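Quick one: this structure, given as structure tokens, is what I'll be asking you about.
Only one protein chain is missing; all other protein chains are in place.
Our next item is chain A:
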Amino acid sequence: MRIGVFVCHCGSNIEGTVDTAEVSRIASDYPEVAFATDTMYACSEPGQDGIIEAIGEHKLDGVVVASCTPRMHEATFRNTLERAGLNPYMFEMANIREHVSWIGKDREANTNKAADLVRMAVEKLRRNRPLTPKEFDINRRVLVIGGGVAGIQAALDCADAGLEVIMVERESTIGGKMAKLDKTFPTVDCSSCILGPRMVEVAQHPNITLHAYSEVDGVSGYVGNFSVKIKKKARYVDWNKCTGCGECVEKCPSRKAPNTFDELIGPGRAINIPFPQAIPKKATINADYCIRLTKGKCGACEKVCPAGAIDFDQQDEIISEEVGAVVAATGYDLFDWTVYEEYGGGRYPDVITSLQYERLLSASGPTGGHVKRPSDGKEPKNVVFIQCVGSRDKSVDRPYCSGFCCMYTAKQAILTKDHIPDSTSYVFYMDIRAPGKLYDEFTRRAMEEYGAQYIRGRVGMVYPDGKGNLTVRGADTLLGKQVEIQADLVVLAVGVESAKNSPQLAEKLRISYDKYGFFMEGHPKLKPCETNTAGVYLAGACQGPKDIPASVAQGSAAASKVIGLFSKKKLKSDPQTALVDIKRCIGCGKCVLTCPFGAIKETDFRGQPKAEVIETVCQGCGICSSTCPQGAIQLRHFTDNQILAEVEAICRF
């Protein structure tokens, strides 16, 4: 084999701490290296042209580029090789930027390490064989997980483009957090008035199938051909018969059930329709609180239901759907505000969360839009807002900014004044973050036109003053003194955390997630809605805190990615898959059991059981090859021999 080695400067990124000329000089002595050089930017057009030229001039059969991470440019250089007429898999990359130049300053040590990494790549490349990808068909259906505003946007955009959409929503209605909001900033238009029509569109769109009150149970397969198991949770109501009339809710005697849509401040029932505009507008029984299901008595709903839709024998049901792409739009959850004991959340009824306050403001909320204190139903005159409850606070492991609390607090201060003209709002803030279009103007309006009193500082303590009100004691860091405010109501602007069970969903989708449970994008700047798993895209706050415009934008972006993916006639599979040596295989089937992708099956070969890899399903993870005791199953381009050659290259001394 004739190998060419190209050592990239990456400007000063690598050249700054690695002697690239020396690395290429050392590399020219490695076995089978016919040509070695350093180059300014290997990935640039002249850089790639230089590689193509050298391939022709030196009759190279394989290329090693020592530069940055293969995640960034492996595909680039594979294309370069293809353009030069070589098999794109006769290429290896040595990462001397992330693995060398960026992590150490000792130029001599770095140069030696870079040379070692290049030697490993050369030794691996010497054992590479040309590979050819297989082509496979795409199932042009898309799964959208989560029916919040981001998921709705993604689903509608895909459906309008003619794709068949399967939407799975955990709750019994779509709409997500936005449906719970009264008004939206900075336009102060009615949330359900703008979201409602989109929800109806989802229900009515011929291309969208909605599975509400359902969860993704398992995902297998690969880009273009995912197989999804969806658990339709038992709702104890036949939704085909239920008309959403609400008779049953009226008659239900179980009133202790939590009303999750009203954030636990409204009265709940064991059988429930979340809100008047719910999609689908169907009743669901909460099995934990239903007297019939827990004690075997009652059954009032069954008696009154004019449609005969109540079905106490319903069971969870698992259905399968085949899709080609997945959009995760699972949104967020609120930080558990009771962690801040000094604020009294959970102890004092008049300390509530911003989302609970939102329900008090909403005309469809438990108070019909009248702001009333939970303790005695009185109209509050002094409302204190405390910001950054569970945001930007290392002590509760939430160092990140939740992004939209400054804005919704300003909105709520404005709305409070609208509802109760003689009220005063106090906002304790750390600093105001209002970078969106018309956002800063909006917060200024809250202060200047609506007279919200903004106090820069944290609240130390909230305690009852004994006369039915609360005393809020905090610091005013601009005045440099302690302040005390008598409050009728305290609203905690709780921060954002990842939706419950999102790590588990990420594992099912085989995508990465950060330490807070938010899903990881493919690249923080250039691939904001892709994941590192092909065919899985992100929309909305499941990727990180986002407000409505950003969620909607990302929903559309994810949809455009799906549409782009599906516009291809066929997809190509990565040929770096596992391969069974039939002579070595003893048919024990251990690989079949361990393969997380179901890519290996048992076949019969002349009467003997043997393993067989389904190439388009294999993801090249290598679990099978480390399981196989006799090394009969090998990962192409990561064979035991190649790994051993790399180890020996680096352990020569």
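Throughout what follows, a contact is a pair of C-beta atoms (placed from the backbone, for glycine too) under 8 Å apart; a residue touches a chain by one contact, two chains touch by 3 or more; residues count from 1.
We take it that contacts and distances are computed from a predicted model.
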item	value
Among "Lipid-transfer protein", "4Fe-4S ferredoxin", "(2Fe-2S)-binding protein" or "Thiazole synthase", the UniProt name of the subunit that does not appear here	"4Fe-4S ferredoxin"
From A:S28, A:T243, A:Q504 or A:S567, residue that would touch the chain that is not displayed	A:Q504
Option from A:P197, A:G368 or A:P596 whose C-beta touches the chain left out	A:P596
Residue of A:I194, A:I586, A:I614 or A:I650 touching the missing chain in the full complex	A:I586
Residues of chain A in contact with the chain not shown	503-504, 507, 517, 584, 586-590, 593-596, 607, 609, 623, 627, 629-632, 639-641, 644
